[in-house]
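The structure under discussion appears below in the form of structure tokens.
Omission of a single protein chain aside, the complex is shown with its protein chains in their original locations.
By written order: A and B. Residues from 1 in each chain.
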């Protein structure tokens, strides 16, 4: 072929997003509102369907008259729909009510314990991504061989093991029998003391430890995080492995892979480039959903390891039958879920040129 | 230079391929041999299941893991200095051979382009696989080849994604991907089957370019005799895994030796050929009444159908203010390319699609704003034959249950068991054995299913039948049988018919009048012979000129005519 002269094109052209993309982002963003609204409504009415929170929490401990007084004072004797509108109004101002058992603003609990949950979820996500994507791709490449069967069995085991049981086993092995890692909590007492010196603690212990600049504290914090992050991370990793494997295999058998193979592209490149990027779109979408589910796993993990985050508090309040607090925490999780799903959908759309342009 | 005799590019000797399936091992091709000369277009023609695709794929050993092969395929490289024994290659050698010595063009351009990479990257990917590294050079080559295959504004569009191109352009890009590697052999597997006839002509021109300017040989796989007549120098006829005949194109068309070739050529529909059916005694069956004197069954005035837009997009107008009438016992042919709105029109008549504007009167009922309750009694009088024989029957119901459905819905019989006798008669009417009643749809072949579909549509002896591409999914020989049956039943029962198709030759065989539809509008409308012989509208002219004639000599002139026409229209 002749070498005809061609003008190199400026790269900038490729990065222009279409108006269709912005329309997609906008409509997807607006979808958060009905989603949160539906969940808040469901949560509110389900929680209140069979009675008021005060009788649930304090019934039996107070005299009926006193109970009635408390109920009246809190407004729980008004029609349910009025209370619902009242609650919605409060929600708009960030007011989620006051807990019954320890008389705290729900919103303060959320800010105080939220960081711990995010830290755990973040570390677990790293575990899940590394293990899930890594093993998932190997399984897809070694499809139907021993390695694939082994990885799939591992994935199903991860998924079949309740996170609290895995937590207990890890605890038993590493904390009790081998005694190499701490059994529970987010840090040792010494580190807690150190943290109290901080002027503006973030609540993220890893960041706080870095602020302190104390290596011992950092190591202590990380040692505490290993088991919970592993327990929660492996649960999600099981799902990720399956997700990655299935999607890579199904794009790997598509027509454009066959076509690229017919032009002499190597199998390795077919798998790592040609099949990987299209597979990524459904993978990212489902992963978003899994991140949301991780928050439920966090409730169980935190309870197992006495990791004082939102999940731990949720189970404490559940035990105390403090349904105002439970409702507040659940609604916060609903909002997080909706926002995470939105972000993930936008990322998936950015990968997909059919939406991007 | 070449070790292969007679300067041939490739030789296939005694090739057999079999596949392992759930039902056991199945032989796809059985001991075929033929040669591919240099700088020629070899047409491999055969109906579905003849093994033609497997043959092409074997040449680059692009077969599923379940395949086993025997025999030899020799492929000499471009320079003719080396001879490759393709079937013995594996790993790196096989990879190097693919693309650089022989490259493939596929049937469905939509599915063979990776949706998430730019076409430029995908073109370059082939070059990278064969060792080219320099970024500027890669890009220059990509732009250059896009220009050569006729993509306008190639410098910019090299950075576009597949979904930003039309179907025909995508196929050009797929061909560009093959040509850029400069292989000695292009394997084109039904490269025009998924495309409209006007685009098909362009793609065939492009494949000729591959032979004439890139000095490559082209092995084109097709079921279409017109395509063979248009492009092939040599022809290989395949049937059920065997090569039944091979020779140069003139020999195959003008003095075919094998019976199968003769029958195949006989079954190909041609323009200007009326379908004549005879009864058992050999008398020609003709309609007793003249359709022109019959009352009108369907009348459309300014019929408009729009699909609501999705996500703040504007509405899409599929049918844009069309007028037509169908008389009782008339066959009206509706011709158009994909997306022309022809199917939507048919669906509106059958009450499957809401009419958005204008008037559509079907058997005395106004369809604009009609209520299902008003229309339901009329449904007994309307039959519909769908395109895809694979999905037009409920897979979990027997043929008897499927065919009896209209009878039961309209209360003619109370149960399938009751209707059994009549359903048997219906099956015999469409020339299927009664015993097929007990079978499930997947136990029938495509042609048989389409006949059963006809039996269902005609079960209530309707006065109006809508046939939406009833034969386009069938092989030519099967198609011929179904069309013949169709004609016979039309004469017998005398229903009015809207025959929707993209194939001008098929519609010419059957229709009394023809409408040509393009982008939601009717561009030409008139007596069948008039339109076929003296088309007035430029689009109809282009459509007719693009349709390849299954006769190599005639097609040569026909092609000239197309090129003149296109030049004049520009």
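Definition applied: contacts are C-beta pairs under 8 Å (C-beta built on N, C-alpha and C of every residue); 3 or more make two chains touch, one makes a residue touch a chain.
As a working rule, contacts and distances are computed from a predicted model.
Participant: Out of "Peptide ABC transporter ATP-binding protein", "Monovalent cation/H(+) antiporter subunit G", "Cytochrome c" or "Carbon-monoxide dehydrogenase medium subunit", which one is the UniProt protein name for the chain not included here?
Facilitator: Per the UniProt record, the undisplayed chain of the complex is "Peptide ABC transporter ATP-binding protein".
Participant: Using the touch definition up top, pick the residue from A:209, A:225 or A:249 that touches the left-out chain.
Facilitator: A:249
Participant: Quick one: which of B:111, B:198, B:294 or B:537 touches the chain that's been left out?
Facilitator: Final answer for the missing-chain contact: B:111.
Participant: For a quick check of understanding: of B:18, B:76, B:171 or B:224, which residue touches the chain that isn't displayed?
Facilitator: B:18
Participant: Out of B:96, B:405, B:418 or B:554, which touches the unshown chain?
Facilitator: B:405
Participant: Given the full complex, what residues of subunit A touch the hidden partner chain?
Facilitator: The missing chain touches subunit A at positions 20, 34-35, 38-39, 42-43, 46-47, 49-51, 56, 144, 148-149, 152-153, 156-157, 159-162, 164-165, 168-169, 171-172, 176-177, 183-184, 242, 246-247, 249-251, 253-254, 281-282, 289, 292-293, 295-297, 299-300, 303-304, 315, 318-319, 321, 323, 326, 330, 333-334, 337-338, 341, 354-355.
Participant: May I ask you to list the residues on subunit B that touch the chain which is not drawn?
Facilitator: Within subunit B, the residues touching the omitted chain are 18-30, 47-51, 53-54, 57, 63-68, 107-108, 110-111, 115, 163-164, 190, 193-194, 239-242, 259-260, 263, 266-267, 273, 275-282, 284, 307, 310, 313, 316, 318, 338-339, 341-344, 347, 350-352, 376, 379-380, 382-384, 386-388, 390-397, 402, 405-406, 409-410, 431, 439, 442-448, 453, 456, 468-469, 472-475, 477-478, 480-481, 484-485, 488, 502.
Just so we're on the same page, only the chains that are shown with their structure count from here on.
Participant: Could you give the separation in Å between the centres of subunit A and subunit B, each centre being the mean of its C-alpha atoms?
Facilitator: Computed from C-alpha means, the inter-chain centre distance equals 50 Å.
Participant: State the interface residues of subunit A toward subunit B in the complex, per the touch definition above.
Facilitator: That would be residues 1-9, 13-14, 23-24, 27, 254-256, 258-266, 269, 274, 277-278, 281, 351-354, 357 of subunit A.
Participant: Hey, which residues of subunit B end up touching subunit A in the complex?
Facilitator: 60, 62, 95-100, 103-104, 106, 108, 111-118, 122, 125-126, 129-130, 136, 139-141, 143-145, 147, 155-156, 158-159, 161, 163-164, 174, 177-178, 180-182, 311-312
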